[in-house]
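All protein chains but one are shown at their positions in the complex.
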Amino acid sequence: MTTVRPSSVLALVACACAWLGAVGCGYIDTSVPPPPLMGPGLPGESSTVLTTARPNLRAALDDFLVRRPEPVQPIEFPHNIHVGKQIACTEYCHESVTTGPVAGLPSVRTCMICHNAIATDRPRIKLITDMRMKGIDLAWQRVYGFPAPSHVKFNHAPHVRAEVSCETCHGPIGQQTVAQRTVDHTMGFCVNCHKEKQASIDCLTCHF
Amino acid sequence: MDRRSFIKLTAVSGTTAALASCGNPENQLVRFVPDEDIVPGQATWKPGVCPLCAAGCGLTVRVMDADKDVVRDGQAGVVKIYAAKKLEGSTDHPVNHGGLCTRGQASIQVTYHPDRITQPLKRSGTRGEAKYEPISWDDAVAELVGRLDALAGAGNQRALALLGQARTGHRGLVVQQFLQHFGAPAPVRWEFFGDDLLRRANALSFGKAQLPTFDLANARFVLSFGADFLGTWNSPVSQSHGYGAMRQGRAGIRGAFVQVEARMSQTGANADQWVPVRPGTDGVLALGLAHLLMAAKVVTPASAARAGALIDGWSDGLPAYSPDAVEKLTGVAAAKVERLARQMADMRPGVAMIGGPALAHTNGLFSALAVNALNGLMGSVDQPGGVSFTPQFDVAAAARATGTAPGAGASLEQWAAGTLAGGSGATQVLLIDGANPVFAAPRAWRVREALEKVPYIVSFGSFLDETSALADLILPDHSFLETWAENVPESGSGVAVATVAPPAMAPLHQTRATVDVLLDAGRRLQKPLNLPWESLEALLGATFAVLPPAAEGGDAWSEAQEKGGWWGALPAALVAAAGAPAASGMTPVAFVEPQFDGDAAQYPLHLLPYASTTFYDGSAAHLPWLQEMPDPLTSAMWSSWVEVNPTTAATLGIRDGDLLEVTSAHGTLQSAAVLTPGIAPDIVAMPMGQGHTQFTRYATGRGENPASLLAPLTEATTGALAWAATRVKVARVGDPDGRLVLFAGGSHEEGRHGPGEEHR
Partner (left out) sequence: MPRWGMAADLDRCTGCGACVTACHAENNISTVGPYQAMRGRAKHWIRVERYWEGEFPDVRLKFRPVMCMQCGNAPCEPVCPTYASQHTADGLNAQVYNRCIGTRYCANACPYTVRFFDFFNPEWDKPLHLQLNPDVSLREVGVMEKCTFCVQRIKAATIQAKADDVELKDGDIKPACVQSCPAQALVFGDLDDPDSAVSRLSESPRGSKLLEDLGTQPAVTYLSRQTLA
């Protein structure tokens, strides 16, 4: 019987890794055979798609293991300073929580409402003024949120109306600069409070 | 290095590459500043107008925030916009009463279509190659203006032509005024399923060159000759709304519905009685019923005298249309004719309608006049439960448009023949606005060849299709959600309606509203047209301002923008004239056998290319939801097919799904067979709309186009295409090859299922 040479094993592993990497990074498409290309389209036009498929293997693994990279914000926004000025969470920047599902992350347009006059000499203010002029917006990265496959439909408004304070779920952001993920939004976190407050724990309350 | 080291190296680097080089694209996305403050997650509702057919249903559009991919200064990124998410029928709108048909629901995909033309284009290859390069709007309009100036400079204004769909309302006014003030002939209006024949008949019978409106909700008896009024004909949503009420909207009263046609349409399936009739003989049946009504002492009301006088023998009681004569001509048993007449006499009020295949014959005008006379006799004209005509808002008068009233433009057939003949008046600059005759017109009219002879073609459409692919300059219009949308419905409402809607969202691409482009070009000409309106919005504001407001001291224009339109009782001065007066002294018409193309021995079957519920005439085939929507009668998706009667199929050895060759004297095609009992044995039917050679990724190269088989037969008086007058022969050429995709019956890889079988 021939023994398996280590180099063959290594070769096999190498191929497997290369394949995995290639597939994982989307270089090779192993999904269902695509329909034949139809129609000429316009010259230079490329067809991009929105899909629930993850862009690569790493993203899929991250989603599955609920591994979220630490968010890196475009600017070190000081919540503490703004909250210190008595600006409520829902006053300018996250105002739609009182009427709708989404809190929203403010556009640089919102910042400039005050900062086209206030603290205009500070470096960060100069930065955002410059961005506003160039038409580049603040690409905030999500701190709180649920992975797509958990299909959570969280609606802020009923919680705000029920007088659940922002800090309950989002932690002491008023004492932070950029928001830090200090509260772990596990399903248990939500269900426990729902049970306590006698809100519905029917699956369809949040997952539909 | 040796082999071992090389393999080790690849393994290590491969693995590292797999895990490390996959950057998270989201971290690299640039976000641009939105043009306005966007409130996330909350919907607002805005008015809209559906553009996919002439009915002009009012919409409410659900608008929410969305992230749009953009490239700015070479940087790819996203920007928040307000985007239309869902279309609903507008609840108060007098045409659709909150309903919206399947095409209307799908029309939102026009705005977001991946193959939409996003900016002005100039042809860079040879004509027909569909190779274009982008140009700026300034350059594009300058091009157009240059061409028009050249015509005007040479005193050749008549060489400008516009070929497009029938446009009424404000957009129609601007188009007409532009051409008229430039000195060009009236537009060549063309639609495959155009209803000009019916308009002519109504002008003759009732003095109104207009499509009819039916008060089905109050009718007890509805008799339709071939009209697919619940699917595609006239104002389908309005008619469906009335139909539902006719059936179950009145306590204890259920209206009856009889459909007369040779192929069961989606509408016909709902009839209490389905009466097949020989092609082109619907008018005979109508007069047969009139004959019996008269025999039963039903007297022609004075109001119907005009319609009746157009029918030969009317005043004598229509002796030529006895039940036996009718049976001979139509194939409908005399006893059935008598029974129908009895039902009509008993169930009042009743109304008759005619449309679709029944009029698509060389004797179509006779049939239309016959049904009009029948309606007159039934006392249904301008009565509850009957037929009437929607008062039309006279946009031209409200806009104080100047110039003499325009005549009708040439027909497509005339225009093509004239262009091919050449000569001094031949078109040198052609504007294309919402018509695709290269796809659907009979090949014998040689529309494509005529277009190829025109030196310069401009298209305003949003998509490349068979016709616009011949354009030299493309000036893409906004989609209906991105611009001021308006419509003055010709039918479907008891009261006058002027629908209007401000843009529901900002334009996605670098498109421009065609009306504004025309007005702009008009101002830039060396001899400016001096049309008094700055833009479509300004024109709308001007015309709506003269409408009476809802309440004293109100403002009709602001109210209309809120509500999505104006409707109610029009002051007399704002009601448009009825249309061409009837030709007095017209010889009363009698039945003449319809002509068919193709020798009956060689081509034994009649071809019926019908308006598809999903694609209509093919103009909606590019919308993926409609391609995937199962056809109401066959459940077919992404396909075209040939409907064949089972007895005929058995004679020809055809089984369900088999590949057939259908041949006329003008062309041939191959398509899959669908056996259906709802079609006469001597008829085969195909839905219009598939078989595009150029119409976005979803419709190109899909299915077959029955227009390629059509004979150029027309109705003599109006020139209307007799699209149901082509004879064909059918032969089985192969086994099912998977081209027919059905939703019903499970997986169809073999392509067969039993006739009439329904698993799902």
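First chain written, first letter: the chains are A and B, and each begins at residue 1.
Just so it is clear, contacts are C-beta pairs under 8 Å (C-beta built on N, C-alpha and C of every residue); 3 or more make two chains touch, one makes a residue touch a chain.
This structure is a prediction, so every number in the text was calculated from the model and none was measured.
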{"item": "Which of B:Leu230, B:Leu574 or B:Val589 contacts the chain that the document leaves out", "value": "B:Leu230"}
{"item": "Contacting the left-out chain in the complete assembly, out of B:Pro323, B:Pro437 or B:Gly678", "value": "B:Gly678"}
{"item": "Option touching the unshown chain, where B:Asn156, B:Asn270, B:Ser535 or B:Gln670 are the choices", "value": "B:Asn270"}
{"item": "Contact residue for the chain not shown (choose from B:Leu626, B:Val642 or B:Ala725)", "value": "B:Leu626"}
{"item": "Hidden partner chain, residues of chain B it touches", "value": "41, 64-66, 68-69, 81, 83-89, 96, 98-106, 108-109, 111-114, 230-231, 236-237, 240-241, 243-245, 247-248, 254, 256, 264, 266-267, 269-270, 272-274, 276, 343, 508, 613-614, 624-630, 632-633, 635, 637-639, 645-647, 676-681, 697, 702, 738, 741, 743-744, 746-749, 756, 758, 760"}
{"item": "Missing-chain contacts mapped onto chain A", "value": "31-33, 35, 47-53, 101, 148-153, 155, 157-158, 161, 202-204, 207-208"}
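Basically, only the chains that are shown with their structure count from here on.
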{"item": "Whole-Å separation of chain centres (CA-atom averages), chain A against chain B", "value": "45"}
{"item": "Of all residues in chain A, those that touch chain B in their complex", "value": "7, 10-11, 13-14, 17-18, 20-22, 24-25, 37-43, 45, 47-48, 55-59, 69, 72, 96, 99-104, 107-110, 131-132, 135-139, 141"}
{"item": "Contacting residues of chain B [partner chain A, same complex]", "value": "3-4, 7-8, 10-11, 14-15, 17-19, 21-22, 24-25, 27, 29-34, 37-42, 69, 72, 79-80, 114-115, 117-118, 121, 130-133, 464, 694-702"}
